[in-house]
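Only a single protein chain was left out; the remaining protein chains are all shown in position.
What follows is chain A.
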């Protein structure tokens, strides 16, 4: 027998047939060869063939469609293949005999219930005992040998939704009620129930005894829960609770699978779910074939867990094969992964996946399927750095400490830490260019960002003319050195990058180089002079004025050699140059050395760039004024025999290279430090994008001050405009609480300074913090100290200040 089932099972498939009307219940014959579908407008028996359902009998015969046939439930006797019972919505209970030869198979009709009969149930062992449960609140036991009920059980509560004979106890049956109660009755005692308990919040639509674990009763209710009760114990004990997403219409234990339970819901959800009650949140399997609410489910054979029959409101009858079921639990993602902004990785994994790991072994016996949540910082390469890293995780580490030494050089490991470090320690302005480069290079080096460090040094070399102590011996090939080094260093290891920059660099270098060698001596002297000039410019001394003029002469002498062909320009330059140079110095003078020098160099660079653009497009295109400003500035780098266009492409390629690698920090930082020296060559929109990306990152790391500084220093109009957005604050006077006008710190009414510190009673300059509730505030530190001791406002106004 069992062998046959297995054999036939392989041939079964999911199949369906259309019904004349919506089904409300299905029942299977004992041998699983036939199924009956009952509904308001349908009552049919189908034979289940291998390929399809074949209609055998239509029990609704005759023209007069009696309300007695409008079925809410149907039951098929498990001892007699010909005996059926239906429950009618008008309160009738009808039995049918399929062996009758006439078309009308109706056998008995019990019209005793006043209202809809929700459920009929045959006794498993008694051929003649039928139980019904009705909306009128009563249950009736019928003896099919008699014409009326044997006894009536009054639940003393609301409507009966389900009745089920216990497979364990010959005389016992369970009944579930609309008020959430479940009652346990003895057939022999009709006066009162044996037991009653509240199983659900709201109606209990269905209950089902476990076929093997005999004390177990599953109940399903409108509260979207399925509960499993141990009825064998003295008090019914809740063993499991499954939470579904919709109110539960039917529950049915799966044969041969101790913990499996099939459910269908009353609304919303059209699927039939099979749950493993030990895993109460996610269905073990789901059948999603129905297009409307499933109303009846029945396992086809009492010992075959693979075949499920179902009828639904969508007027279809289905046979489901378990292997075709969806497995939501398997579809579910067992892992979670998140790359945190600080470079840490959050990773949660299913416990079972790493059972071989002794640190995370599964706990047997825990029915909850323990899952652990694992967080780790994947790349702590340097203990000191990870300790500095204030955010999250990092404890003593794992396998990465064992990694080879090369790993330590890999800066990607602690990218976020070094990002923050660099952002905070980079110096972007306020000092001479060369110093900025030096400083930044040193910091990059400290953080093992060798390539970035190198970039800074090269930039310094390119634009500020090398080290502070250039030995003359180095100078002749300085140009070559710069160019070569620049291109390879900047291009880094990117093949394409290198190719590009080298292409630019070499092309640009060739001509000047030849000439450089030709006029070595001249250049030497010139460059020495230029260094002096540079020093003068940086120190901002008035005395250097003469020097500058002096070296302007020298530059004019060698400029024509390679970049400015027409002599006419040289002549004109002499005329206009002087005032221009003076103008520079005059404006710079009062500003003090630092800032003045910056302006000077920057402006010089800008004009240099203009000159460069003009010069490269067409020699003739250079206007007098431009050429003049070009020469008047006379930056050291020009003296270095290298016009800016030689390495500008390389620098731009370098910026793009870093940006492409996601290191906008390097891009933007160098961009800022270079200022106008480089920005001319890059599309403003691209620059803007770089700035925005960097700002976004800074804000993510809460480096607001750095972000503000970057905005302030940016050469992009659109970026600097960011700081002009929503900058107005509306203030209240702290004493009279009137809104302050445009005057700011002085209150019109009480003639007092509005920004007095509530703690030290001095006017606050600098950071002023105040409570938005009571307008009182003061020095940031004072307020912080005060509020760490007391939640009340220091003025004594009684307000519970809130600072966020």
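FYI, contacts are C-beta pairs under 8 Å (C-beta built on N, C-alpha and C of every residue); 3 or more make two chains touch, one makes a residue touch a chain; residues count from 1.
In this text, contacts and distances are computed from a predicted model.
Participant: Looking only at the UniProt record of the hidden chain, which name from "Cytoplasmic tRNA 2-thiolation protein 2", "MICOS complex subunit MIC10", "AP complex subunit sigma" or "Protein SEC13 homolog" is the right one?
Facilitator: "Protein SEC13 homolog"
Participant: Just one of A:139, A:285 or A:659 touches the chain that is missing; which is it?
Facilitator: A:659
Participant: Based on the whole complex, identify which of A:150, A:345 or A:427 touches the chain you can't see.
Facilitator: Considering all chains, including the one not shown, the answer is A:345.
Participant: Of the residues listed, A:195, A:214, A:279 or A:799, which one is in contact with the missing chain?
Facilitator: A:279
Participant: Pick from A:54, A:67, A:685 or A:760: which residue touches the chain that isn't shown?
Facilitator: Result: among the candidates, A:685 touches the missing chain.
Participant: Of A:302, A:334 or A:773, which residue touches the hidden chain?
Facilitator: Reading the full complex, the residue touching the unseen chain is A:334.
Participant: Applying the definition given at the start, please give the residues of chain A touching the unseen chain.
Facilitator: Within chain A, the residues that touch the unshown chain are 224, 243-245, 268, 279, 281-282, 328, 332-350, 353-354, 357-360, 368-369, 371-379, 390-400, 402-404, 406-407, 409-412, 415, 449-451, 454, 489, 492-495, 497, 656, 658-664, 667, 684-686, 688-690, 692-693, 697, 700-702, 717-719, 721-722.
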